[in-house]
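As you look at this complex, bear in mind that one protein chain is not there, while each of the others sits in place.
Letters A, B and C name the chains as they come in the text, with residue numbers starting at 1 for each one.
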Amino acid sequence: MKHLNLHTPPERRLTVMALSIALLVAPGTSLLAADYQEAPQLAEQVKAGTLPPVEERLPENPFVLEPIESVGTYGGVWRSALKGTYDNGWIRRTVAYQPLVAFSLDWSEVVPNVAESFEVNDEATEFTFHLRKGHKWSDGEPFTAADIDFALNDIAKNPEYKGEKAPNFDWDNMTGEVIDETTYRITLERPDGLLIQRLASVDGPFLTFAPKHYCGQLVPSVNPDADKLAAERGFDSWSQALEKTCFTYFTDEKRPSLNAWQQATAYDGLNQIIEFERNPYFYKVDTAGNQLPYIDKATMLQSENVEDILLKVINGEVDFSNRHFATVTNKPVIYDSQESGNYRLTSTVDARMNHAILQLNLNNEDPVKRALYNERDFRVALSLATDREEIVDVIFAGQGKPFQAAPRPESPYYHEELATQYTEYDPDKANELLDGLGLTERNDDGIRLNSAGDPITIQLYTPSDQIEFNDMSQLIVNQWAEIGIQLDQRNVERSFVYERLHGNQHDMHIWWGDGGLGDALLDARYYFPFNRESAFALQWAQWFNNPDSEGGNEPSEPARKQMELYRELKASGDPAQQAEIFKQILDISAEQFWVIGTVLPAEGYMVVNKNLGNVPDSQPYAWLYPQPAPMGTSQLFYKN
Amino acid sequence: MNSTIMTEAAADLPEDSSTVRGTLAGTESQWQLIRRRFRQHRMARVSLYILILFAFCAVFANFLAPKDPLKVQARYTYAPPQGLHFIDRDENGDWSFRPHVYGYKVEVEPEALRRVFVIDPSKKIYLNWFVEGHEYKLLGLFPSNIHLFGPERKRDPLYLLGSDRLGRDMLSRLLLGTRISLSVGIVGVVLSLFFGVLIGGLAGFYGGWFDAVTQRTIEFLRSLPTIPLWMALASAMPSDWSPLRVYFVITLILSLLGWTELARVVRGRFLALKDEDYVAAALYDGASHIRVVMRHMVPAFTSHIITAASLAIPGMILAETALSFLGLGLQSPVVSWGVLLQEAQNIRVLATAPWLLAPGLAIVIAVLAMNFVGDGLRDAADPYAR
Amino acid sequence: MTLYLVRRLVTMLLTLLALSVVVFVVIQLPPGDFITSYIARLSGSGETIDQAVIDTLRERYQMDAPILAQYWAWLKGMLHGEFGYSFEMKLPVAQIFSERIGISLAVELLAVVVMWAVAIPIGIYSAVRQYSIGDYFATVIGFFGLAVPNFLFALVLMYICYVWFGVTITGLFSPEYMNAKWSLDRFLDFVQHVWAPVLVIATAGTAQLVRVLRANLLDELNKPYVLTARAKGLEKRKVIMRYPVRVAMNPLVSTIGWVLPTVISSSFVTAIVLNLPTLSPILLRALLSQDMYLAGALILFMGVLTMIGTLISDLLLAWIDPRIRLGMVGAN
Partner (left out) sequence: MSTSPEQPVLQVRKLSVDFPHKDGAFHAIESLNFDLLPGKTTCFVGESGSGKSVTARAIMNIVDPAIITQGSVTIIDRESQNSLELTSLDTDSEEIRAVRGARIAMIFQEPMSSLSPVHTIGQQIVEAILLHQDVNETEARKRAIEALKAVHIHSPERAVDRYPFEYSGGMRQRAMIAMAIACEPDILIADEPTTALDVTTQAEILLLIRELQRKRGMSVMFITHDMGVVAEIADDVAVMLNGRIVEHGPVDQIFHAPKHPYTRKLIDASLGLEQAAARPVPPRPDKPLIQIDDIRLQFGGHKSWFSKTVYGAVVALESVSLSLWPGEILGIVGESGSGKTSLGRVLMGRYKPVSGSAIYTDRQGRERDLTQAASFRDKQVYREIRMIFQDPYSSLNPRMTVEQIIAEPLRINGLASGNELRERVANLLERVGLSASMMERYPHAFSGGQRQRIGIARAIALEPRVIIADESTSALDGSVRAQILDLLLDLRDELGLSIIFIAHDIGVVRYLCDRVAVMHRGRVVETGLAHQVCDAPVDSYTQRLISAVPRPDPRQRGLRSA
């Protein structure tokens, strides 16, 4: 496997993607059982008889991981930090990403992971996964197709289960069946060409998360006394107990896993350090036959305060992370302390295509506002009145470039027109456009009056925990005032922003430009009314997801066209075709100019202990691609 | 002890000699006495001057501010403070008095994501008095664009206290913040006083069930942990309120919980005063309750109220700061010390822009000064205390 | 005395009831509920959530029940010793509580002790040497502690320790002792860490105490009984310690009840900045995420603590001041 080359021309990568998903992926070179080595402390346990020998613990065909740099040596602790009690995201991004199929390092393809191989039919309705023979959970119990079936049928599809489950899966559409112990097949009613990517995303491990022999105790279909057991453990219902035990909260450290490091302390918000210890049954080996992981232990300090984490970073107490602290603001400090903190910086390419997307609410309840916001020229005028260079200069120290809400240049779906139109700063033209809309009257403060004769005021609530949104908005307030548009910006608690949003009470919403790289297809929120985050047209998005739902509203013609195209896209199993359809969607986006983008984020960074080996120089940074996990964190090792 | 003996001695002198000592204490009113005794308290006196200075800054913040406190300057983010020089030396080596600062050489370090500022002594920026600058309303009434001082050329950088992350002038922001923070304290305390004196006074004067209920309420309110309560109240505030309204409501919230202390003081004083003979005398003069309270009792503890208030104001300022820290207090574009400090709440600032902590220093000085004034007032408060 | 105690306990119960109402109202006041804040948080990491899940959550947490019913359910639960369930931490409130309460109280009480230990000698010194250089010095230092916002002090302390000593002083334990059982080593480790938060919290309150003690003592120093004691031939220092200080301490003792909520409030912010494993960060998170049962129980608990504190200080006062003990004067 090559290092991520993000500068490959998009067209070329497109083909790579197309190939890799369609093909049946072959397993790596197999090694002889006798070649396997293990960590010294495991060897001791084997010697002491408390652990079976390594070849018995590994599956018949272990996953052979080709190291990024070299074969490593055993030992060491990987230290990082969590913020607060709800930071399971970092755990999922680091030690708990063992889905059936995984993204490749450069996010260009989906490769087998827990599954030794997989097949997808051309219609994108039948997905067959071949598991590894002799694959074991971290407690030594066998991992079989029954475990996947348990996750799918007994949990995800169980109407009695009221807890959270992996979002974004259309569980009703999926039927799973156990073909044999190592073969599992998922059949879809409606085709979904994106399912395999979804399974490789951060949500994918849901299917490999719940050992039936452990979690089954809490499910009535497996254990009739589940409710009683749940009550014994102090829960209201089995469903609650199961959620806590087998979902991604990591609150139950006893749940066996397939991960490189098995959780040793519960992440219950009370433990101050969460520890993960080497899983003796981990199924991956390096090319030399050493059972992974190299590193003995991963520890995550739970901190309440990002500044505390930052201090630990610059003091060299964090080995490999970018969680929470790796912001533009903190970069100078982190950059300066590389020497004293004994770390270096590697880069990440933000999957986000924008530092902030401004979404005018096209479904605004106020007819005057709605009419105005639906004027494309109005949105264009606002875009032209936005001095993006100033934003780049002031807030991002000159790093980044003007960009609209469009897939990133590195992305296979890059759409130049959508990305660059109206990014120039041209207040004169903006004024012209507004005059052209008949908004010529102004009040004493120079604010234009709308058709009802009121000054045009757009309310914007920025979440108070995102200081960059606040700063950017303040600049934009001044910039827009130049063309006679008043932006009334307030900093509020984030939940309040969402409270307004979900009540469709917002004039405008500001958020990161998610969905800029490989996740563009899976998260198309800014390209058309796609999901609950498409704040520019929530009612249309709701209609798209469920035409019968309350609060849904029939979208405009172009939006409907995009939705149809997206359905078509999903029905296709062919990535090339998907990309083609997606381009059509983006064409419409460009034409409609739904939302206003600001600045394309420059490279992000990651703090890496200088002694740490097998670290990729660059990696995409996204939620669906749970950076850094797809690199295979089990290959990290300490030099010397 | 000392003064008691003296007064006694003075008083017992034969009448004709009263001119000797009597003039000293003879016709001085309470305020004159307090003033005299307060003046003897050196710390308090100095502190009072400091507070007057602060108040002056607050009132004339815009006039004093050399730059627009809200004006973003892309080129000068995190610019360090410039040194102020008074003596100018021209090419010929002649000396002259001409206040100036040096310009910056700015470089962007793309790797570290920052601007590096080097003071450039070759670029002299001369300061002038009463220059034209950004527009504002003096005392909130008279539009003006004259500022006490500023750079000769309007666009030249002038950052005597450095700039913040958006290149805004810290000195100007600090001055503007003084206005909000001091007024939060003062308005909050005035409100607290209103509630405190009213409720405490009624409780102390009439006693009985009202007093009992008040006592319970105060005890109850004081048993509430303040910060969580503020948080909850502050986060309950409708967010579409204008910053000014938020400001008043925050103040109100602070004072709603702050009145208890004052009410306790007032009640105690009332209870003690109620038994003073001169209060009984006023009643026997046929004075109404209102008159007894307002004419005879309240003057007796105005000095105590002022003391209590002077000690409560810092509490309010700190409370506002704490709320801002939690992201629940005032927020930009309103500028208060708390808001400024909140923006300085990170390692980045400590490490690379420590001048942004200036508001912290302002808080410390203001709180110290108020406490000393309060102390001085307390010592001078009751010249008749026996 | 028994009657007094019974009466106090009854009023405490009533106050508690009132407190529960206030707390409930307060935690209900902010717009939205746990679900909205939960959704908001998920979107922060790029996650999205299905409407179906939201509906399930709402139903499960009975978010849509009438306020009164919610209150009643909450109150009833508490009467049964069930403090509810933390939505966010997915743990019974009681468990969260019992895990953290010890360390919280330890830090807070330690801060109180340090406050007193520092404040009493300084207060005595300031009163006896009124207007001396030392008095001014102590006053300025004390007020400095009072004036510097806690969070600022904590942050600066953190940074200074990093720059000067290359250590991070956050938390209460080194990583190796974080999840360990209590042992002598762990205790020593605790002691090595606890000074920072205690320093930050205590500085905020010391000035207040010094001032109260100083003022009280100044009053007492001029009382005739001081002269009596000196006329007996007692050393001046002993006179001061044995008589006026003893009397001046009484009002101070009666402030213990108030000191506790003050300390809790100031430890609130400190604990967050210094990342202490106490209840404060949990409460902050609970308030922000509107994890209402957790927040409610914690605030209520703080109230109860204050009430107990007040009761203790009243009893203590009665114990050390015979005038109150024997019913000659009312407490406070």
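Everything below uses one rule, namely that contacts are C-beta pairs under 8 Å (C-beta built on N, C-alpha and C of every residue); 3 or more make two chains touch, one makes a residue touch a chain.
Model, not experiment: these values are computed from the prediction.
Though it is not drawn, the left-out chain touches B, C in the full complex.
Screening B:Leu84, B:Leu139 or B:Ala280 for touch with the missing chain picks out B:Ala280.
Screening B:Val118, B:Ala212 or B:Met294 against the full complex identifies B:Ala212 as the residue touching the chain left out.
Residue positions on subunit B in contact with the hidden chain: 1-2, 5-9, 11-13, 18, 22, 25-30, 40, 209, 211-212, 215, 276-278, 280-282, 284-287, 291, 295-296, 299-300, 383-384, 386, in rising order. Not every partner is drawn; the one left out touches subunit C at residues 3-4, 7, 223-225, 227-237, 242-243, 246-247, 250, 320-323, 326-331.
FYI, only the chains that are shown with their structure count from here on.
For the pairs A-B and A-C, the larger set of C-beta contacts lies at A-C. One simple way to say how far apart two chains are is to compare their mean CA positions; for subunit B and subunit C this gives 27 Å. Separation between the centroids of subunit A and subunit B, computed from CA atoms only, is 48 Å. Residue positions of subunit C touching 2 or more other chains: 30-31, 155, 158-159, 284. Counting only residues that touch two or more partner chains, subunit A has 307, 311, 314, 465, 493, 496. Put simply, subunit C touches subunit B in their complex at residues 11, 15, 18-19, 22, 26-27, 29-31, 136, 139-140, 143-144, 146-152, 155-156, 158-159, 207, 211, 215, 222, 258, 261, 264-265, 268-269, 283-284, 287, 295, 298-299, 302-303, 306-307, 310.
Only residues 72-75, 77, 108-115, 165-167, 235, 239-240, 327-328, 331-333, 345-348, 351-352 of subunit B touch subunit A when the two sit together in their complex. Across the interface of their complex, subunit C is touched by residues 1, 43, 216, 219-220, 222-229, 231-233, 235-236, 238-239, 314, 318, 321-322, 325-326, 341, 345-347, 350-351, 357, 360, 363-364, 366-368, 371-372, 375, 378 of subunit B.
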